[in-house]
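I'd like to ask you about the structure that follows.
What you see is the complex with one protein chain gone and the rest in place.
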Amino acid sequence: MDELRLDGNAAAGTLGEVFSFEVTTAEYACERCGRTDRLGGAMVYEVRELGTIVRCPSCDNALIRLAHNRGRYLVDLRGTRYLTTG
Amino acid sequence: MVAVRPRRLAWRLAEVVKVVPETPRTKSLVLEVTSWEGHKAGQHVDVRLTAEDGYQAQRSYSIASAPEDERLVLTVDRLEDGEVSPYLTDVLMKGDKLELRGPIGGYFAWEEGDGGPLFLVAGGSGVVPLMAMIRHRTAVGSDVPTRLLYSSRSYEEIIYRKEQEKLAARDGSVEVIHTLTRSRPEGWSGYHRRIDAEMLAELAWSPDENPLAFVCGPTPLVEAVGAALVDLGHDPAQVKTERFGATGG
Partner (left out) sequence: MGEGFFSRGFRGRSRRQDTLLPPGQYLVDGFPVLSAGPTPRTSLEEWDFSVVGEIDEPKRWTWEEFQTLPSEEITTDIHCVTKWSKLGTRWEGVSVDTLLEGVETTAGYVTAFCDGDYTTNLPLEEVTGGKAWVAYAYDGAPLEPEHGGPARLLVPHLYFWKSAKWVRGLQLTSYDIPGFWESLGYHNYGDPWREQRYWGD
């Protein structure tokens, strides 16, 4: 069991810097296993000062990879089939 | 209902109005935040500290106050080798400014309109967002049946203990059950072990009653309790979890 693993609530502030909608209630579909759920329940690895990685609780696939460096944001969403607010 | 308008979160300065000791290791910070737009019970803020040389450290803290309260309150658990929490509990004082952004997180939040019954499970400082929910419940005069199962290392480390006792004494629809994991006072007749499936089977509402469960605390506790509740037949969509990690910082 990974004690460094948090959940979507932990990434909400950082994700909120990039997305203007409430991310923890947004729904995703995992590109690898098809699981659909809300981001608040996803597994988050806040790699301090490196980036934020949000993973599917079923298959560990990286749904969202986010970094913020040199004043710019980099967002990789290829792990999600879709992300929706409604 | 608090309308949540989509907007970007911005850092802003709050002023410390009061620092209130809760237990030997925790303190509540009462903050004045200009133009605070409100929050839902269960949400948190990110706090950022900046040293004179520009070095920054950032952590998340759950909001302890109800949305109806006049001021924003954070309750901070001082971690022995933490970088941020010892500053907040030992150095910060009335008049100091604190950078924060929020409120954050609509997933782990409850308001009266969401209904119940409520099953709240806390490990250590995981009780903070759940207390915000209880305080909101009181502020709006709700009688949603509520059970708080709260795991602490010792009696002295129970946060908000007196407030919980008073509430349970006057409100028959609120029950607070404690379990102590490391030491217990003489004559303690309550649970004294880590929360396990057996304890949950005894205390949780039956899935037939369609309860809302909120579980908050260190990652291992949250994962074990979450899994146990689902095994007991609870709908995973009605079991919300918030992990604090092994160490918050």
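So that you can tell them apart, the chains are marked A and B in the order they are listed, and the count of residues begins at 1 in each.
One rule holds in what follows: contacts are C-beta pairs under 8 Å (C-beta built on N, C-alpha and C of every residue); 3 or more make two chains touch, one makes a residue touch a chain.
From a predicted model like this one, the values you see are computed outputs, not experimental measurements.
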Hidden-chain contact residue, picked from the options B:83, B:114, B:196 or B:209: B:83
Residue in contact with the excluded chain [from B:30, B:66, B:98 or B:133]: B:98
Would you indicate which residue among A:12, A:30 or A:62 is in contact with the undisplayed chain? A:62
Hey, which chain B residues sit against the chain that's not shown? 10-13, 49-52, 54-55, 57, 83, 87, 91, 96-99
Provide the residue numbers of chain A that touch the chain removed from this figure. 2, 4-5, 43, 45, 47-51, 53, 55, 60-62, 65-67, 69-70, 72, 74, 76
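The rule is short, and it goes like this: only the chains that are shown with their structure count from here on.
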State the interface residues of chain A toward chain B in the complex, per the touch definition above. 1-10, 12-13, 16-17, 20-22, 24-25, 38-41
The chain B residues in contact with chain A across the complex are 4, 6-9, 44, 46, 60, 101-102, 104-108, 218-220, 223, 240-247
